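Have a look at this one.
One chain of protein is taken out of this complex; the other chains stay put.
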Amino acid sequence: MLNLEPVVGLEIHAQLKTKTKLFCSCPIEPGAEPNTNICEICTGQPGALPRMNGKALELAAKAGLALGSTVNERSLFSRKNYFYPDLPNGFQTSQLDPPICQGGALEIESESGPKTVRLNRIHLEDDAGKCVHDEKRGRTLVDLNRAGSPLIEIVTEPDLSSSAEAVEFLKKLHTLLVRLDVTEGRLEEGEFRCDVNISLKPKGSDKLGVRGEIKNLNSFRYAGQAIDYEIKRQSAIYESGGQVLQETLHFDPVRRETRTLRTKEEARDYRYFPQPDLPPVLIDREVIQRLKESLPKSSEQIMNWLLSLGLREETAKLITERKGAAEYFEKALSLFSDPKRLANLMAELFLPLCQKENILPLQAKMGPDKLASLARLMAVGTLGRRAAYELFPDLFQSGESPERLAKDKGLSQVSDPAAVASLAEEVIKAYPKEAKDLKLGKEKMLNFLVGKIMNLSKGTADPKAAGQAIAELIKNLP
Amino acid sequence: MNQLWHLTLCEAAKGLAEGRFGALDLVLACLERLKQTEPSIKACLTVLEEESLAYARSLDEKGRDPQKPLWGLPVTVKDVFCLLGAPTTAGSKILENYRPAFEATVVERLKAAGAVIIAKTNLDEFAMGSSTEFSAYGPTCNPWNLERVPGGSSGGAAASIAAGQSLAAMGTDTGGSIRQPAALCGCVGLKPTYGRVSRYGVVAYGSSLDQAGPLARSAADCALMLSAVAGPDGRDSTCSMRKIDDYLNLCPLKASDLVLGLPEELWSADFAPQVANVLEQAKKILTSAGVTLKSVKMPNLRFSVAAYYILAAAEASTNLARYDGVRYGYREAGKEDLNDLYFSSRTKALGPEVRRRILLGTFVLSSGYYDAYYRKAAQVRRLIANDYYKALKDCNFLLAPVSSIPPWPFGAFTADPLTLYQLDMMTLPLNLAGGPGLSLPAGLGADGLPVGLQLMGRAFEEAELLNAGMFFERLLPPIGWPPLN
Partner (left out) sequence: MLDEKSAKAVAELARLELVDSDSHSRGNIVDDFVKIVGYMDILAHAQTEGVDPLYCPIIEAQPPRADEPKSRPGLADKILEEAPERVGRFFAVPRIV
């Protein structure tokens, strides 16, 4: 047995979440009738010229900033030339040197602990159209609705060493990019897909072996299966004393095996050169700074921050993981700084309702300001916990001010000493034995009597004030 | 038959403004003249007779709009400008019958300015050539001598104006394609600064070199055309955001204000004697009028033909990859294999010169050759641009010949592409640098054929350049009309 270890690198294509294509104003609309969202630019008509979508540039830079890449203030588009019916211009407009982002890294959990996967680069490019093969007619049919859609390609260094690590990386990257609103990331639409480069090398050696490149995997599972198959295939070749060939491969998910698309000899000569129809891509330092500031924190950062505020781990985790929850929490906290109370309201009431309605926290009618004022009413004792919980579904549905709604429903807390005292008197009259036991030192009777006051007040009484009133009254008991 | 086709664009505009005649009178005059001369010069690929007559009538009915500077003026566009309702062929068989779904910015602006587009003119296929002999639809003849080429690639435009078929034309200039035919046909042609006029909807040859511009019978006519079509365009990313100058109200120049630089590398070429005589005569006229002429050195111009053909061919090779018979254009029938379809459609429907340049361009970008050819040429381009910058530091303009030889007989160079490329030496360096150039008639040679001169200026100084052109027009001998019936 040779002692070989796999070396895996990924090239991930993510479709950017823009309304229009990268170089024209055609809408992006998955599932549209074939060739409806096309114009002279994305069909490569003579004389048509590209104009770059500024939003795509910002999204690419944002992805880079979140991944710790350097964003180049000046990058360049190049033409990548080859013939294919789904490529209307006869070239793809991509970036060679310099790309929009360079470097960066993403940390993943591997079997042997945390592992840093370095990124080589991120660049912008336009997508090709789609080919459908019509067996009956013996024709290939071309739909250019997708042609010109904006993509970023994220290229990793060959830092991964198993299918499990690769899948973990892909999942983590996918979550991050979706969370950043960089991509919708719908795998079934091909909005997040990858090419995998795999080679084997003797354990401990620095020298990379000959690699195979598996193209166009659009599911995490297939990516894992393809890597496993390819590792097995290459190992078998080495075991039998053969040589692995540099090839471009296709993964067949039904047979779970790879097949050759192109050998090295057939490798395309893409003839990259600077795209003369597009000026250099410029992005101001100020824009980069603004994007940096707009960046949501990483999960680790959010988790640490929430724990430092004294939240329970369970609550902190929920707020970290639920999309948009941390942003909502942060806004509410900026208005009323009682992290524990806010977090508990979110965890117990707010987030479950959002989930039920299938909306993001910031899309709820009940904005963070309303949550903050609710927490404030509770903290100053105007609203009891029970009343707050009772009120919550209405608050969530209506987005009304909690003060107003509490008043309307007569739920404002009774902390007026005279009112509480009269309630306490009533309760002591009704439960003389329990009151006496309390006076004789049975402390837990206090809770019982306060509970009765709460019942009587339908939860609006301030429990603290109720306790004090009872303590005061039993002093006078015989 | 009315003789209004004799007018310059500016004279015709004045006549319309004064109500001396209407748009229809002008358009009719030009169309008549076109019908009369077209059989011998073959300058037009499409004549928009009915459309332009109907449009001229509607203009007359509505009455003159003083907001429209080209109101009622008959013009043509080279057949690389996309125009709705007519084919755009670029002189190629691969675009025979191709009808664009959108219109070029230049065409939109001409229409918005009230111009009547009466025809689309002939050119070398995809603007690759300098004689119109490479048009898939046959060559255009020079109105001054029907056995000679009109120059190119905007040869149809130049011949058409020289023959009186229209008052002005829009052409494109990638390596001299406006200036050289203007010189060979005895008209005025302006190549504006790269980025001054939108390229949107102009069938591309070399994207970083192509620039649209006017051809007409005077510098003032070119100024009128330029003011209608130039300026920022959001559809062309390479079109400059810089506002356009006023090209129409210019202060008269004094000869003593003018210092012209004569690039040694261009003036030391081998000239045909009839061309050399006219050029010498013109220099004398300028000097005796008080203009200062001085020699300047631009040492990198000797690399310009090589650098130009590498860069233009490289860009062309990928600009023309879209002609694959899939979405539009010619497709070879009966091919059941996609690759066969690509090879045979492209080989059949692209002409030999276009294929030659695609091969050269593909080669210089291919793996292993990119640095030695393409990148090196782009570096040389920088050196040439620097040469212009330095030369224009101490002079107002550069003065140079346009062609070292007079219009040549058909077929003289078709078998010798390299010689043909080298003939572009006078014009193509300017496209590498990007600046503006104006070609003017300098006089007629002993053979009775026009000889041109060009002025080259600093980037975006079209107003100054046109002003100088108007000044020189008054000094240089008028060449009159070609001996056509």
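In order of appearance the chains are A and B, and numbering begins at 1 in each one.
Methods note: a residue touches a chain if its C-beta (ideal position, glycine included) is under 8 Å from a C-beta of that chain, and two chains touch if they have at least 3 such contacts.
Owing to the predicted nature of the structure, the values given are computational and were not obtained by experimental measurement.
Of the candidate positions B:30, B:56, B:157 or B:433, contact with the unshown chain belongs to B:433. Between the chain not shown and the residues A:15, A:37, A:183 or A:373, the one that touches is A:37. When the omitted chain is restored, the residue from B:5, B:137 or B:421 that touches it is B:421.
The chain omitted from view is touched by exactly one of A:142, A:346 or A:387, namely A:142. In the full complex, chain A touches the omitted chain through residues 18-20, 25-27, 33-40, 43, 45, 51-57, 83, 85, 131-135, 137-144, 269, 271, 274, 276, 279, 281. Where chain B meets the chain that is not shown, the touching residues are 98-99, 101-102, 193-195, 207-208, 232-234, 236-242, 300, 302-303, 305-307, 309-310, 317, 321, 324-331, 335-339, 341-344, 346-348, 350-352, 355-356, 358-360, 362-364, 366, 372-373, 375-383, 385, 417-418, 421, 432-434, 459-460.
Here is the rule we use: only the chains that are shown with their structure count from here on.
Between chain A and chain B the centroid-to-centroid distance comes to 55 Å (mean Cα coordinates, whole Å). On chain A, the positions that touch chain B within their shared complex are 39-40, 43-52, 79, 81, 83, 85, 88-91, 138, 140, 142, 269, 271-273, 276-279. By the touch rule above, chain B contacts chain A in their complex via residues 80-82, 88, 90, 95, 98, 100-102, 104, 199-204, 206-208, 234-238, 314-315, 317-318, 320-322, 324, 326-328, 336, 338, 342, 362, 365-367, 370, 374.
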